[in-house]
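A protein chain is absent from this complex, but the other protein chains hold their places.
Right after this comes chain A.
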Amino acid sequence: MDDPLIIAGREFGSRLITGTGGAANLAVLERALIASGTELTTVAMRRADAGGGTGVLELLRRLGIEALPNTAGCRTAAEAVLTAQLAREALGTNWVKLEVVADEDTLLPDPVELLDAAEQLVDRGFVVLAYTNDDPVLALKLEETGCAAVMPLGSPIGTGLGIRNPHNIEMIVSRASVPIVLDAGIGTASDAALAMELGCDAVLLATAVTRAQDPERMAAAMRAAVEAGRLARQAGRIPQRFWAQASSPGRPIG
(Lines give C-alpha, C1' and ligand atoms only; values in the text may rest on other atoms or scores of the structure.)
Protein backbone atom coordinates (compact mmCIF):
# COMPACT_ATOMS: atom_id res chain seq x y z
CA MET A 1 0.00 0.00 0.00
CA ASP A 2 1.32 3.38 -1.00
CA ASP A 3 -0.17 5.66 1.64
CA PRO A 4 -2.16 3.52 4.04
CA LEU A 5 -4.48 4.73 6.75
CA ILE A 6 -3.22 3.17 9.98
CA ILE A 7 -5.58 2.78 12.95
CA ALA A 8 -4.40 0.85 16.00
CA GLY A 9 -1.62 -0.72 13.92
CA ARG A 10 -3.98 -1.93 11.21
CA GLU A 11 -3.51 -0.73 7.63
CA PHE A 12 -6.28 0.28 5.25
CA GLY A 13 -5.72 1.12 1.61
CA SER A 14 -8.81 3.34 1.47
CA ARG A 15 -9.23 6.52 3.49
CA LEU A 16 -12.99 6.45 2.99
CA ILE A 17 -14.96 4.76 5.76
CA THR A 18 -18.61 4.31 4.94
CA GLY A 19 -21.80 3.64 6.84
CA THR A 20 -24.48 1.25 5.72
CA GLY A 21 -27.51 3.19 6.99
CA GLY A 22 -30.07 4.76 4.70
CA ALA A 23 -29.66 2.55 1.65
CA ALA A 24 -32.93 1.59 -0.04
CA ASN A 25 -31.94 -2.09 -0.13
CA LEU A 26 -28.92 -4.37 0.05
CA ALA A 27 -28.42 -4.44 -3.73
CA VAL A 28 -28.07 -0.65 -3.85
CA LEU A 29 -25.79 -0.77 -0.82
CA GLU A 30 -23.61 -3.40 -2.44
CA ARG A 31 -23.05 -1.37 -5.59
CA ALA A 32 -22.28 1.76 -3.54
CA LEU A 33 -19.82 -0.06 -1.28
CA ILE A 34 -17.95 -1.48 -4.26
CA ALA A 35 -17.81 1.92 -5.98
CA SER A 36 -16.55 3.59 -2.79
CA GLY A 37 -13.54 1.29 -2.50
CA THR A 38 -14.03 1.26 1.28
CA GLU A 39 -12.43 -1.40 3.46
CA LEU A 40 -14.20 -0.49 6.72
CA THR A 41 -17.94 0.04 7.11
CA THR A 42 -20.14 0.73 10.11
CA VAL A 43 -23.13 -1.33 11.19
CA ALA A 44 -25.59 -0.66 14.01
CA MET A 45 -26.71 -3.06 16.73
CA ARG A 46 -30.45 -3.67 17.08
CA ARG A 47 -32.83 -6.32 18.38
CA ALA A 48 -32.65 -9.44 16.23
CA ASP A 49 -35.82 -10.73 14.58
CA ALA A 50 -36.71 -14.25 15.59
CA GLY A 51 -36.23 -16.31 12.47
CA GLY A 52 -34.45 -13.41 10.75
CA GLY A 53 -31.07 -13.34 9.06
CA THR A 54 -28.06 -11.06 9.24
CA GLY A 55 -28.04 -9.82 5.66
CA VAL A 56 -25.74 -6.85 6.02
CA LEU A 57 -23.02 -8.90 7.75
CA GLU A 58 -23.17 -11.56 5.04
CA LEU A 59 -22.88 -8.85 2.40
CA LEU A 60 -19.80 -7.32 4.05
CA ARG A 61 -18.18 -10.73 4.47
CA ARG A 62 -18.74 -11.48 0.80
CA LEU A 63 -17.23 -8.13 -0.25
CA GLY A 64 -14.25 -8.52 2.10
CA ILE A 65 -15.15 -5.32 3.95
CA GLU A 66 -14.49 -5.10 7.68
CA ALA A 67 -17.60 -4.41 9.79
CA LEU A 68 -17.21 -1.65 12.35
CA PRO A 69 -20.05 -1.85 14.89
CA ASN A 70 -21.31 1.42 16.28
CA THR A 71 -23.26 2.41 19.37
CA ALA A 72 -25.77 4.53 17.45
CA GLY A 73 -28.90 5.29 19.43
CA CYS A 74 -27.16 5.21 22.82
CA ARG A 75 -27.76 8.17 25.14
CA THR A 76 -25.67 7.18 28.16
CA ALA A 77 -22.23 5.73 28.81
CA ALA A 78 -23.84 2.63 30.35
CA GLU A 79 -25.93 1.95 27.23
CA ALA A 80 -22.93 2.47 24.96
CA VAL A 81 -20.67 0.15 26.97
CA LEU A 82 -23.29 -2.63 26.97
CA THR A 83 -23.94 -2.17 23.24
CA ALA A 84 -20.20 -2.32 22.50
CA GLN A 85 -19.88 -5.51 24.54
CA LEU A 86 -22.79 -7.08 22.65
CA ALA A 87 -21.25 -6.02 19.35
CA ARG A 88 -17.96 -7.63 20.31
CA GLU A 89 -19.81 -10.83 21.13
CA ALA A 90 -21.93 -10.83 17.96
CA LEU A 91 -19.29 -9.77 15.47
CA GLY A 92 -16.10 -11.05 17.06
CA THR A 93 -14.36 -7.67 16.88
CA ASN A 94 -13.10 -5.44 19.65
CA TRP A 95 -13.31 -2.37 17.41
CA VAL A 96 -16.17 0.02 18.06
CA LYS A 97 -17.34 3.34 16.71
CA LEU A 98 -18.40 5.00 19.94
CA GLU A 99 -21.42 7.24 19.55
CA VAL A 100 -23.30 8.73 22.51
CA VAL A 101 -25.75 11.40 21.42
CA ALA A 102 -27.58 13.91 23.58
CA ASP A 103 -30.94 14.34 21.84
CA GLU A 104 -32.89 13.54 18.69
CA ASP A 105 -33.01 17.07 17.27
CA THR A 106 -29.27 17.62 17.06
CA LEU A 107 -27.87 14.09 17.39
CA LEU A 108 -24.84 15.89 18.78
CA PRO A 109 -22.49 13.91 21.00
CA ASP A 110 -22.98 14.26 24.77
CA PRO A 111 -19.40 15.09 25.79
CA VAL A 112 -19.72 13.97 29.42
CA GLU A 113 -21.22 10.56 28.63
CA LEU A 114 -18.90 10.14 25.63
CA LEU A 115 -15.72 10.62 27.64
CA ASP A 116 -16.99 8.34 30.40
CA ALA A 117 -17.86 5.60 27.89
CA ALA A 118 -14.50 5.99 26.10
CA GLU A 119 -12.62 5.47 29.38
CA GLN A 120 -14.63 2.38 30.26
CA LEU A 121 -14.26 0.82 26.83
CA VAL A 122 -10.51 1.48 26.59
CA ASP A 123 -10.15 -0.11 30.04
CA ARG A 124 -12.02 -3.17 28.75
CA GLY A 125 -9.64 -3.58 25.82
CA PHE A 126 -11.72 -2.07 23.03
CA VAL A 127 -10.24 -0.23 20.05
CA VAL A 128 -12.36 2.92 20.31
CA LEU A 129 -13.05 5.23 17.39
CA ALA A 130 -14.88 8.10 19.04
CA TYR A 131 -17.48 10.20 17.24
CA THR A 132 -17.21 13.65 18.79
CA ASN A 133 -18.04 17.31 18.48
CA ASP A 134 -15.66 19.58 16.55
CA ASP A 135 -14.19 20.63 19.89
CA PRO A 136 -10.38 20.67 20.02
CA VAL A 137 -10.35 20.35 23.83
CA LEU A 138 -12.61 17.29 23.90
CA ALA A 139 -10.77 15.75 20.94
CA LEU A 140 -7.50 15.90 22.84
CA LYS A 141 -9.10 14.46 25.98
CA LEU A 142 -10.45 11.53 23.97
CA GLU A 143 -6.98 10.89 22.57
CA GLU A 144 -5.46 11.03 26.06
CA THR A 145 -8.10 8.55 27.21
CA GLY A 146 -6.67 6.07 24.73
CA CYS A 147 -9.03 6.30 21.75
CA ALA A 148 -7.47 4.80 18.62
CA ALA A 149 -9.04 7.47 16.41
CA VAL A 150 -10.93 10.69 17.06
CA MET A 151 -13.80 11.48 14.70
CA PRO A 152 -15.07 15.06 14.85
CA LEU A 153 -18.26 16.01 13.03
CA GLY A 154 -18.36 18.51 10.19
CA SER A 155 -22.01 19.27 11.02
CA PRO A 156 -24.86 17.28 12.57
CA ILE A 157 -25.56 13.73 11.34
CA GLY A 158 -27.57 13.56 8.16
CA THR A 159 -27.70 17.30 7.52
CA GLY A 160 -25.30 17.41 4.59
CA LEU A 161 -24.25 20.88 5.78
CA GLY A 162 -20.57 20.14 5.23
CA ILE A 163 -17.79 21.39 7.50
CA ARG A 164 -19.19 24.33 9.48
CA ASN A 165 -16.04 25.12 11.43
CA PRO A 166 -13.00 24.27 9.32
CA HIS A 167 -10.70 26.10 11.72
CA ASN A 168 -11.71 23.81 14.59
CA ILE A 169 -10.98 20.78 12.42
CA GLU A 170 -7.54 22.22 11.61
CA MET A 171 -6.86 22.82 15.30
CA ILE A 172 -7.88 19.24 16.13
CA VAL A 173 -5.65 17.87 13.36
CA SER A 174 -2.67 20.05 14.22
CA ARG A 175 -2.07 18.56 17.65
CA ALA A 176 -3.42 15.04 17.22
CA SER A 177 -1.19 11.97 17.40
CA VAL A 178 -3.97 9.53 16.49
CA PRO A 179 -5.86 9.49 13.19
CA ILE A 180 -8.53 12.16 12.81
CA VAL A 181 -11.57 11.04 10.82
CA LEU A 182 -14.11 13.64 9.69
CA ASP A 183 -17.40 11.98 10.58
CA ALA A 184 -20.88 13.33 9.84
CA GLY A 185 -22.22 16.26 7.88
CA ILE A 186 -20.66 15.49 4.50
CA GLY A 187 -23.11 16.47 1.76
CA THR A 188 -21.17 16.20 -1.44
CA ALA A 189 -17.72 15.45 -2.83
CA SER A 190 -16.21 18.88 -2.19
CA ASP A 191 -16.94 18.49 1.54
CA ALA A 192 -14.97 15.24 1.61
CA ALA A 193 -12.11 16.82 -0.32
CA LEU A 194 -12.06 19.77 2.10
CA ALA A 195 -11.85 17.43 5.09
CA MET A 196 -8.74 15.83 3.63
CA GLU A 197 -7.25 19.21 2.62
CA LEU A 198 -7.66 20.33 6.23
CA GLY A 199 -5.48 17.40 7.23
CA CYS A 200 -7.94 14.75 8.28
CA ASP A 201 -6.63 11.20 7.88
CA ALA A 202 -9.92 9.81 6.62
CA VAL A 203 -13.59 10.59 6.05
CA LEU A 204 -16.57 8.63 7.37
CA LEU A 205 -19.89 9.16 5.61
CA ALA A 206 -23.13 7.33 4.99
CA THR A 207 -26.17 9.46 4.15
CA ALA A 208 -24.38 11.51 1.49
CA VAL A 209 -24.01 8.32 -0.52
CA THR A 210 -26.93 6.12 0.51
CA ARG A 211 -29.56 8.85 0.09
CA ALA A 212 -28.06 10.41 -3.03
CA GLN A 213 -30.17 10.06 -6.16
CA ASP A 214 -27.51 7.74 -7.57
CA PRO A 215 -25.69 6.17 -4.61
CA GLU A 216 -23.21 4.23 -6.74
CA ARG A 217 -22.12 7.34 -8.64
CA MET A 218 -21.88 9.42 -5.47
CA ALA A 219 -19.77 6.70 -3.84
CA ALA A 220 -17.35 6.93 -6.77
CA ALA A 221 -17.33 10.73 -6.39
CA MET A 222 -16.50 10.44 -2.68
CA ARG A 223 -13.70 7.99 -3.37
CA ALA A 224 -12.15 10.39 -5.89
CA ALA A 225 -12.68 13.38 -3.58
CA VAL A 226 -10.94 11.73 -0.63
CA GLU A 227 -8.02 10.77 -2.85
CA ALA A 228 -7.83 14.27 -4.37
CA GLY A 229 -8.01 15.98 -1.01
CA ARG A 230 -5.28 13.74 0.39
CA LEU A 231 -3.00 14.45 -2.57
CA ALA A 232 -3.62 18.20 -2.30
CA ARG A 233 -2.82 18.16 1.42
CA GLN A 234 0.42 16.30 0.79
CA ALA A 235 1.31 18.53 -2.17
CA GLY A 236 1.08 21.69 -0.07
CA ARG A 237 -1.23 24.38 -1.38
CA ILE A 238 -0.08 27.87 -2.35
CA PRO A 239 -0.56 30.63 0.20
CA GLN A 240 -3.64 32.78 -0.36
CA ARG A 241 -2.83 36.34 -1.53
CA PHE A 242 -4.79 39.56 -1.53
CA TRP A 243 -3.59 40.85 -4.92
CA ALA A 244 -3.15 39.02 -8.18
CA GLN A 245 0.21 37.56 -9.13
CA ALA A 246 0.91 36.90 -12.81
CA SER A 247 2.13 33.45 -13.71
CA SER A 248 3.69 34.66 -16.99
CA PRO A 249 6.88 36.79 -16.83
CA GLY A 250 6.74 40.53 -17.71
CA ARG A 251 4.81 41.86 -20.74
CA PRO A 252 5.16 41.01 -24.47
CA ILE A 253 5.64 44.65 -25.58
CA GLY A 254 7.26 47.65 -23.94
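Please note the rule applied: a contact is a pair of C-beta atoms (placed from the backbone, for glycine too) under 8 Å apart; a residue touches a chain by one contact, two chains touch by 3 or more; residues count from 1.
As a working rule, contacts and distances are computed from a predicted model.
**Student:** Can you tell which of "Peptide/nickel transport system permease protein", "Sulfur carrier protein ThiS", "Glycosyltransferase RgtA/B/C/D-like domain-containing protein" or "Sulfurtransferase TusA family protein" UniProt lists for the chain that's not drawn?
**Tutor:** Looking only at the record, the undisplayed chain corresponds to "Sulfur carrier protein ThiS".
**Student:** Quick one: which of A:L114, A:V128, A:A206 or A:M222 touches the chain that's been left out?
**Tutor:** Of the candidates A:L114, A:V128, A:A206 or A:M222, A:A206 is in touch with the missing chain.
**Student:** Can you tell me which of A:G19, A:G160, A:P179 or A:G229 touches the chain that was removed from the display?
**Tutor:** Of these options, the touching residue for the absent chain is A:G19.
**Student:** Of A:L63, A:L82, A:L140 or A:A224, which sits in contact with the chain we cannot see?
**Tutor:** Residue touching the absent chain, from the options given: A:L82.
**Student:** Give me the chain A residues in contact with the hidden chain, please.
**Tutor:** Its contact residues with the unshown chain are 19-23, 29, 42-48, 50-54, 56-57, 67-70, 72, 82-83, 85-91, 97, 99, 206.
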